[in-house]
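Omission of a single protein chain aside, the complex is shown with its protein chains in their original locations.
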Amino acid sequence: MSKIFAFHGGIHPPENKKQSTRAPIRLAPIPEQLTIPIQQHIGAPAKPCVQVGEQVLKGQMIAEAQGRISVSIHASSSGTITDISPQAVPHPSGLEAPCIRIKTDGQDQWAPHQGLADYRSLPQLELIDYIRNHGIAGMGGAGFPTDVKLHLGDDHIVNTLIINAAECEPYITADDMLIRERAEQIVGGIEIINYLLNPTHILIGIEDNKAHAIRVLEDALRHTELNIDIVVVPTKYPSGGEKQLVRLLTGVEVPSGRIPADVGIVCQNIGTVAAINQAVFHGTPLISRIVTVTGGAAGKPQNLEALIGTPISDLLETAQVNHKTLSRLVMGGPMMGFTIEDDAIPIIKTSNCIIAAVKEEMPPAPPSQACIRCGLCEQACPAELLPQQLFWFSKSREFEKAKHHNLFDCIECGACSYVCPSNIPLVQYYRFAKNEIRAEEAEQRKSDQARQRFEARQARLEQAVLDKEIRRKERAEQAAKTQAAKKASNETAAKTPEDNIKQLKTAAAITRTKLKKALSALEVAKADSSDNIAQLDLQYKQADHAAEEAQKALELAQSGPQVPTTSAAPDIKQLKTQAAVARTKLKKAQQALKIAEDKGHDGADTLRATVVQLEEKSAAAQLAFASAETSTASSGSPLLALKESTDKALGTLKKAEAALETAIANNSPAAEKMKAGVVKLKAKYTEALAAQKSAELNTQTTSAPKATEVPAQNVEQQPTARTPADLKALKQNVSIMRTKLKKAETLFASAEADSEQAGELQQEIVRLTQLHKDAKAQLDAEEAGKIKAAAAQGIDLKKLKIDAALARAAVTKLERSIKKAQEAESAELNALQNELLAAQQQATQFNNTLSQFE
Amino acid sequence: MSAVLIAILVLLSLAVVFGLVLGFAAVKFKVEGNPIVDQIDDLLPQTQCGQCGHPGCRPYAEAIANGEQINKCPPGGQSTIEALADLLDVEAVPLDAEHGEESIKTVAYIREDECIGCTKCIQACPVDAILGAAKQMHTVIVSECTGCDLCVEPCPVDCIDMLPIETTLNNWKWTPPVPGIELIATDTGRTITHASNKEGTPS
Amino acid sequence: MNIDYRKITLDGLWHNNPALVQLLGLCPLLAVTASVVNSISLGIASTLVLIGSNLTISTFRKFVPDAVRLPVFVMIIASFVTCIELLMQAVTYELYQILGIFIPLIVTNCVIMGRADAFASKNPVSASLLDGAMMGIGFTVVLVILGGLREALGSGTLFADMHLLFGPMAENWTITLVEDYKGFLFAILPPGAFVGLGLLIALKNIIDKRLKDRQLANAPIIDQDSGTKRVRVTGLIS
Partner (left out) sequence: MALIRITSPHVHKPTSTAGIMRLVILATLPGILAMTFFFGWGTLINIIWASALAVTFEALCIKARHRPLSFYLKDNSAILTAVLIALALPPFAPWWLTAIAVFVAIVIAKQLYGGIGQNPFNPAMVAYALVLISFPVEMTRWTAPFMLYGEGWNILAFTDTLSLIFGSWAEHADAFTSATPLDEMRHRGGLTTEEAWRASDVLANVGAWHAVSAAYAMGGVLLLYKKIFSWHTPAAFLLSLGGIATFFYIISPDTYADPFFHLTVGGTMLGAFFIATDPVSSATSNKGKIWFGIGIGCLIYIIRTWGNYPDAVAFSILLMNLAAPFIDQYTQPRAYGHKAPKRGMKGKA
């Protein structure tokens, strides 16, 4: 037996432990709904690794550890994940925190798990990782990740291992019952920790009010080879506090602000030890724990083995708690536990006790009186502080002094509050003061940072002003020099590339005009079918023209390899657009033809001819485009021209809109017409955008195969892939390739015996794999293009939104100024009101357009 | 008469001696700058919000060192006033309502789908806590935002909100215990306001 | 420069009373106020010195360099105190003996030094003169009240021994409050002076609070023009 060293202070509150030790540990029923907080420990919260709706099995990891100080979390029972959302968690604040909710299926089906046959064969680091992955955190109080404590061997010399079985808080008997019934697990756990830390000395600290447990433990320890001492300490609160227990068992004090490992001691809670045993030998993660449910309102106070995440209400029901007499629900012990308001709060890894107290056993505290400095708190303080001084300082917010009086050595055990004859909530004041000090420190850090940033910004701005000044001077000098140089030599600027671009731009403009015309024609055609022929004729001419131009552009592009790629690329773009346009026209013509045929018009023949011609043109355009494409390498900025055209369209659109607004404002009769015009313009703009989009698509499709150096036959096999926007075909292609590949593979597998055939097949497979790969790449590129296109359409909306927001803001601002004007009875009132009306109209207009689009 | 003469002579020689001492001290112990400004600046919240009527916290610190009132800093609130009073050994006065009222701590939040990317708020932010570029949507780096609300006014589309800092398990604080019955009518003030926004501790 | 004489007067007598508010010159205040006559004589002596020193210092304030102002002030004050001391020796020798060391100690009386440095060295002669007189009177009044209080409580009389100051005509000024009074030694001893002064200060604070409350109740609510003073820290990045 080891010597016991006393610590200062301590109290002897009524124990109330007998009530809950009469019955053996019972399994709590599986609840319908498990609520498992993702942070049940000190350190970083675990990261959920399951999705809502996913089926999980018991023991399956549902959130994994993140960072060094963290532990993973496992499903306590099998079921479906219903929710990952903030829920009320066991915390003194009563706040909500993210939880994973599982609807249990009642099967309680285990995920496959297996213990380690011989953990000694594993390297220590791996074993520690194993424990971490099984979610073991300290089950005594704070929930410190156990693996971190077991890891200490590296940078600390651990000579003493202390197993904390003191369980000094009144009411709680979870550890007591654990020892009585599962002592062999504890011994096993100690052996594992012994292997990891290799201490010279192992002590189990247990209070002398647990005679039964001590006997059982002594029996169990006979079977182990380890030298383990059971140290029976006198019953006194808070002998189970880590620092107090260290002092009791070893006479050593943990230096202020340090951890026991700094003096070569590691403490583990006895519950944690048992959990390690279960994890290592049986592979079961920490998914349940023993909870004491007791208190005056409990009909059957007892210890329950509850799944982590079980709502408290279930446990209360099992313990037959009388809700009529229940006045306070405390989670944890009466000295350090916290009250909970919501009995849906779940059990977590650190929940050791639930006290359902009646009013008589935990009466509301009487009002606090003045401190008479009686010193009882000082006699009770286990950290040898001066509680009353700390109280004065905390109350008057003299935190500097409180810190000097070692406020941060307070372990918040509550002994001082317990003994205070004036009922002063001492420990509450300390908690408050600690909080405030930490918050102040954080604020100080933040304000220092803000200061630094502000000063850095000021410096940067000053520097910017200086730089600008310098640049201005330099520019002035430069300008003077150029002036001089210009005078000296009359130079001519070579503008060939620029000319080229201009040309292309013009071409684009022309195409656009045609497009517009074609559109209007279509509309008219729709309105009046009799004029079909003339309209279609016009269309035909236009298409012809477009095709010709495309041809021209193509020739230009083909015959001019000396033309820089930057200028050639937009050309291709245009060709593409034209090809697309031609196709569209063809389609429209076909439709018109169909209508005409249906109606039995005489012009049907002509139309048919037109369609044929259009088909030819379309094919020609397509061809031209394809050849142009193959002839030139695509470059980074081919979209420029198109973009410019879109911008222009936008500009026109805006102008038209502005005009419309003024028209509306002036109540002009032309407003209706103008509106229609605007709508048309918008459509046009959208089309321009679409063109741009498709252009973008094309760039990608063309670049993809080139990058992967396709074999010749591949190109032959997939001509369709060349045509833009044919996603379906591409997909089909890919799946065909896949099927072929699979077939070949199966063939290869069955024909393994015949080596000759196998060789051939293998070659075939290689080829097919390549093909498949290529097809897939194309498909991917296609899809990416689509996504981009969608984004491009988004821009439109965005712009509109901006305009709408601006209009709204203008309205609010005007309203404000009108208010002011009203107050001031200003003469401007009328003018302002008119302005407001106009602004409101504008805003509504925008909103309407916006709603059309959304 | 000789007594008077002697007295005068003695005084004269004393004056000479002490004059020399004074002269020496004036040269030797001359104080450069004013270290108190740094100390004051340390106590100010560094929101750089300008509500005090000075362009930034340091200018206000300098003004305080030159005798300006210490109650013009709404973000710092009463606690800052008390800290300043403590440092400068003057009486703590209530916050001057003319410069604004103490409110809960907030951070700026940009409603991003309404942002038009005008960069006006970026230019207004004294601590470079807003990220964005022209025509791009902006966002606030919450951890750097001091809650000065200088960015709110310049926004042309009013898409910046000052949202109170949310209480989570990590920044949750214990409420101070309700002071017992010993509290009397005359020492209400601060303690009462602290007590009023709490719930549920023994009363 | 515009001088607010009313403010100077009120400051000296009440708002900034050297004994009750500034808490200056406590050493003589507590030591000699055992009777009214002592209080009056010390009060008058202090007032005379205060007026004289304020006048002189204010007159010469522009010729005194800042670094050596304190030695100069001390010289001036010491000269006046010596004059007063000689005067008292000549006229009221008995009183001079009773007051003893406290007459020379006027040199170090913080009221005088304080006013010299805080007021006379910064203000014109007329204002300084008034300030000296009012501060002196304010100080004297407190001395007399405290002296009366202590004399009444401690020995049951008022205005005893006034002839020491005012000559034979004051022989029968003594008022006996309680016949056959046993005496309350505590009031005569210095601790009594502390308690008495504390009570006087408390009384003044009570009156001030009442006045303020009344003022607040009567004062019209002025709408403050708020929010106008804000200054932008940041401008545009140009």
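In this document, chain identifiers A, B and C correspond to the written order of the chains, with residue numbering beginning at 1 in each.
Just so we're on the same page, a residue touches a chain if its C-beta (ideal position, glycine included) is under 8 Å from a C-beta of that chain, and two chains touch if they have at least 3 such contacts.
Note that the coordinates shown come from a computational prediction; the quantities given were computed from them, not determined experimentally.
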Cross-chain touch to the chain not pictured, restricted to A:Ala23, A:Ala111 or A:Met336, is A:Met336
Just name the one of A:Ala383, A:Ala450 or A:Val811 that touches the chain not displayed here. A:Ala383
Hey, which chain C residues sit against the chain that's not shown? 182-187, 189, 191, 195
Mind pulling the chain A residues that touch the left-out chain? 7-8, 11, 13-14, 92, 94, 170, 243, 247, 253-258, 323-324, 326, 328-330, 332, 334-343, 355, 357, 361-362, 364-365, 367, 369-376, 378-379, 382-386, 388-389, 398, 400-401, 403-406, 409, 414, 417-419, 421-423, 425, 427-428, 431
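In the analysis below, only the chains that are shown with their structure count from here on.
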Which whole number of Å gives the spacing of the CA centres of chain A and chain B? 37
Interface hub residues of chain B, defined as touching at least two other chains: 48, 56, 126
Send over the residues of chain A in touch with two or more other chains. 454
Under the stated contact criterion, what part of chain C meets chain B in this complex? 67-68, 71, 224-237
Chain A contact footprint on chain B (complex, rising order): 41, 44-48, 56-57, 79, 113-114, 116, 126-129, 144, 146, 156-159, 167-169, 171-177, 179-182, 201-203
What residues of chain B sit close enough to touch chain C in their complex? 15, 18-19, 22, 26, 48-56, 97-100, 122-126, 148, 150
